[in-house]
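One chain of protein is taken out of this complex; the other chains stay put.
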Amino acid sequence: MITASNITHQHNGKPVLKDVSVQIPGGGITALVGPNGAGKSTLLSLIARLQPLQSGQVLVNGLDVQTTPARNMARTLAILPQTTEVTPRLTVAELVGFGRYPHHRGRPGPQDVAKVDEAIETFDLTDFRDRPLDSLSGGQRQRAFVAMVFAQDTEYVLLDEPLNNLDIAASRSLMQTLQGLTRDHGRTVVIVLHDINYACAYADTMITLTDGRLGPCGTPGDIVSDAMMQQVFRTDARILRVGDRVLVEA
Amino acid sequence: MRTLRLEIWVGLGVILALSVVSLGVGVIKLSWEQAFSDPEALRVLIVIRLPRTLAVLITGAVLAMAGIILQAIVRNRFVEPMTTGTGQGAALGILLATILIPTAPLILRMGLAATTALAASLGFLAIVRRLPVTQPLLVPLVGLIYGALLGAVSVFFAYQFDLQQSIAIWTTGEFSGVLKGRYELLWLAALAGGLVYLIADQLAIIGMGQTMATGLGVNYWQIMAAGLLVISLVTALTVVTVGMIPFVGLVVPNIISRRYGDNLRQTLPLVALTGAGLVLISDILGRILRFPFEIPVGSVFGVIGAVFFLMILYSRSRSAY
Partner (left out) sequence: MPTKLLAGLSLAFALICVAYMTVDAKAGWDFILPFRGTKLLALVVVGVAVSTATVLFQTISGNQILTPSIMGFDALYVLILTGSVYALGGLVVADLAPIKTFLITGSMMVVVSLLLFGSLLLDNRQDLFRMILTGVILATLFRSLTSFLQRIVDPNEFAFIQVASYARFNDLSIDTLAIAAPLTALAVVSAWSMRFRLDVLMLGRNISIGLGENPHRGYLVTLLLVAVLVSVSTALVGPVAFLGLLVVSLARFVLPSPYHSHLLPVAALISAITLVGGQLLMERVFRLVTPLSVVIDLVGGLVFLTLILKSLRR
């Protein structure tokens, strides 16, 4: 369980998060959704200690992210940042290999090699194993990064808008793989999503944010409604229900 | 559109005042009465002080203009001829002339310098055309390295032919060597600068890009060639006569275009005046800071210019470049 309490955060003097307290249950996929600038990515990066907390507290399985040694934290929680950084000049196998770094600190043992092989297989990357990252398509590259995070072998996996720049086939395939992670490997996935329809289709829990404040939280089927769309996204999109699936009008 | 007549008059006034100061500063003390009574003092004034002041004014004006022309051609605000290869090309040319045709008349050697300066500018343009427009800061970076590379070529030949002294003279802008009879070629640069005014509108248009220029009926390549010729000529003339002065072509156009925009017909005279004024101030500073020794104007302007460049680099960060 991830517990964030009383998070208030400012960026260049502008408030980004206003007293947000939220609990993210262990297991399943939790999606952070909300309009642009609502503070989703900031909240995720505070949980992942990519930025120092200005106030409040974040506990992951009872570990305080501010005070727990970086190495221990990296064996509990993995983060895939938004891919704005330059693609490193690595092959797929080398990149995935770095996922084991928190465990071996530079001297991989046989167990680490096995984990890397497993990750490459799980994410269907065997054919690209020795290809440099910058020769892959956007979807393949994103899969390689997720494989690295998978190889890190942490209970929690955090992803910041991993569907950016992916087409529908790559997006669906990535979301299905993440679902597999939670079902078959017992991982907890926390993901920032831009498109609420992906959240409705794949998330077990949805956390909404508007203007730095927490909105409705719960299963997509419970909380997504015309009123919620109006409150969170300020748009009058209608909601369609097909069986137990929820669809938001585009 | 408001004309800049007032600014130009103010600029002229300031330059006149600075010139009077410049005429009075030097190792030999002069007073105004002396200038009219003492023939020796008059000689100092005419042979040393006046030529120096005129050389400074012309150099400052034409370098600033060369900067704004190159910026229009390259469509990038962070370039100027002295640091992106043209100046180093000119130094290489005059060095080759000294090695190959040492006895040829100065005008011929100067011609060779202008030719290599032109070739160096064309080389820079050829590289810039391959750089992505989305990375405006890559252009000056590549330009600086390109200039440093050409500079290393010169140094290589200079060592082989034992001409390091000469290279040092051409690469450090300094006016202390200016005397009557040894700076007059600069008037050619002044003339070239004056002629640029005739194609100011066309230059402003090619600064908006080739498509826009063609659409407005401007012969893009012709104007670009004319602009490059002026830049190369002016740069070669200043490098050979007084040496390299970096940053003038960068700082001055940026000051003027931030305040008054890019309508070159309006702003060119102001660019020239500001360039002349700032270089004259630097030269006077260089003369009085460590009196009676002199600090080369290139070093003085290098310090002022670099600080100013960093200021524009960081103040522009929020808006587009």
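Letters A and B name the chains as they come in the text, with residue numbers starting at 1 for each one.
We take it that contacts are C-beta pairs under 8 Å (C-beta built on N, C-alpha and C of every residue); 3 or more make two chains touch, one makes a residue touch a chain.
Predicted model only: the values in this text are computed from it and were never measured.
For the options B:Ala90, B:Val155 or B:Ala200, the residue in contact with the chain missing from this view is B:Val155.
Only one of A:Val58, A:Met73 or A:Leu214 touches the chain withheld from this view, namely A:Met73. For the options B:Ala17, B:Leu106 or B:Leu310, the residue in contact with the chain missing from this view is B:Leu310. When the omitted chain is restored, the residue from A:Ile7, A:Ile24 or A:Ala48 that touches it is A:Ala48. In the complete complex, the residue from B:Val21, B:Leu131 or B:Met208 that touches the missing chain is B:Leu131.
Remark: the residues of chain A touching the chain excluded from display are 45, 48-50, 70-75, 78-81, 85-86, 88-90, 94, 98-99, 101-102, 105-107, 134, 149, 152. Taking the whole complex into account, chain B touches the unshown chain at residues 78, 83, 127, 130-132, 135, 137-138, 140-142, 144-146, 148-149, 152-153, 155-156, 159-160, 162, 172, 246, 289-290, 293-296, 298-300, 302-303, 306-307, 309-310, 313, 317.
We adopt the following convention: only the chains that are shown with their structure count from here on.
Annotation: 55 Å between the Cα-based centres of chain A and chain B.
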